[in-house]
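The other protein chains are all here in position, but one chain of the complex has been omitted.
First chain written, first letter: the chains are A and B, and each begins at residue 1.
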Amino acid sequence: MTNPEKQDHGAGMIRQEPELSPISLLEAIRRHGRVWGDLAAQYGVTNPDPPWKVNLEATCDALSAEACALPLLERRAEEDELSASLYSEVPFPERQLLALAHSMIIRGLVDEEELGRRMKEIYRRLTSV
Amino acid sequence: MSDKHSKDEHGHRPPAPMVDEVSDFEVLEMAVRELAIEKGLFSAEDHRRWTEYVHTLGPLPAARLVAKAWLDPEYKKLAVTDGVKASLDVGVDWINSPPTNFGTPSDYCNLRVLEDTPKVKHVVVCTLCSCYPRPILGQSPEWYRTPNYRRRLVRWPRQVLAEFGLQLPPDVDIRVADSNQKTRYIVLPVRPAGTEGWTEDQLAEIVTRDCLIGVAVPKPGVTANAKRPVHPAVHPVQHGH
Partner (left out) sequence: MSTSKHDRTHHAKKATGKGDPQCFRGEAGPPKFRVGDRVRIKDLPDIFYTRCQVYTRGALGTVAALVYESPAAEDEAWDNTDKPEWFYSVRFQQKELWPDYPDLYANDSVETEFSERWLEKA
């Protein structure tokens, strides 16, 4: 859902609060990551949701209930902001995942660099035999 | 299903198709989770319990609650006066089944069942953040979470319902329930004509998630939620109000 007020800038820049500036790691994923809709179509899988969606929901529940590190209302408000700006072109639930990672990084719950390193390690793990 | 159902010469069905590549999003989800666990934000055990719980959630119990209420006037009375107790009869324990054993911040334990009549149509929203009766209805659909739905439904309910394909005559009152505190709502729609003599299973089949939110009404033969194409809004809600 795009906001015409925010679209209306000649240089194509998005007006946003300082704390919702793009995060390089997440921008890279946003640009190059393959969303479930495309993957499912390519491989002929009919599940409407990616297998990791349940894990994402559980993470959000656990963060809110167990840790109180990221209470629901805060996370949702930020998710709305990010969904209207940085991640407006990203489908759901990829959008929710990016928003979660974004919220955690700006709160210092995880660090962008270590997240990037961990992703590389996991990718190696998953693609080695 | 797009997989081939024909069997090979040994009588084995070929395996169902799988996505045979690793996506960045899949990897991001794992990385976030692993780091959160390592930093002690929650334990692997906590996460496992929540994953198991989330797996159990879906709209079937709520559909069965409605079907039972249609068939049994006493159960309908219970459903309308004590939603939490009525939920037990469809296998949903609002209090004890979430891993916390007291509900969660997002799933408080006060279920209210809103009974439609031929003259009153209920529809549910959470304008503040998209709270939803997950324990009995499963995860909310994407459109329910959008500011577009949340802000417009209270303001222009008839227009928004028309966008969902539901147009109601002026002599039907629309009641919007905004779940801003600890109550969670499901709608008990009017039982449609053409369902005389149906079993509980047959009735439950036509009570879709969208009927339970209130943006659709049950119809014989309609057992799935309508597809919701997402278009940019012509007059979208302004952010940062």
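The working rule: a contact is a pair of C-beta atoms (placed from the backbone, for glycine too) under 8 Å apart; a residue touches a chain by one contact, two chains touch by 3 or more.
A quick note: this is a predicted structure, and the numbers were derived from the prediction, not measured.
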Write down which of B:D72, B:E115, B:D178 or B:E200 is the residue touching the left-out chain.
B:D178
Which residue, B:T56, B:N96 or B:Q202, contacts the hidden chain when the whole complex is considered?
B:N96
Just the residue numbers, please: which parts of chain B touch the chain that's not shown?
84, 94-96, 100-103, 108-110, 112, 127-128, 154-155, 157-158, 170, 173-183
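In this text, only the chains that are shown with their structure count from here on.
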Can you list the chain A residues touching chain B in their complex?
1-6, 29, 32-36, 39-40, 42-46, 50-52, 54-59, 61-67, 69, 71-73, 76-77, 80-81, 83-84, 92-94, 97-98, 100-101, 104, 109-110, 114-115, 118-119, 122-123, 126-127
Write out the stretch or stretches of chain B touching chain A in their complex.
1-3, 16-36, 39, 41-43, 46-47, 50-51, 53-55, 99-100, 104-106, 128-130, 139, 142, 145-148, 230, 232-233, 236-239
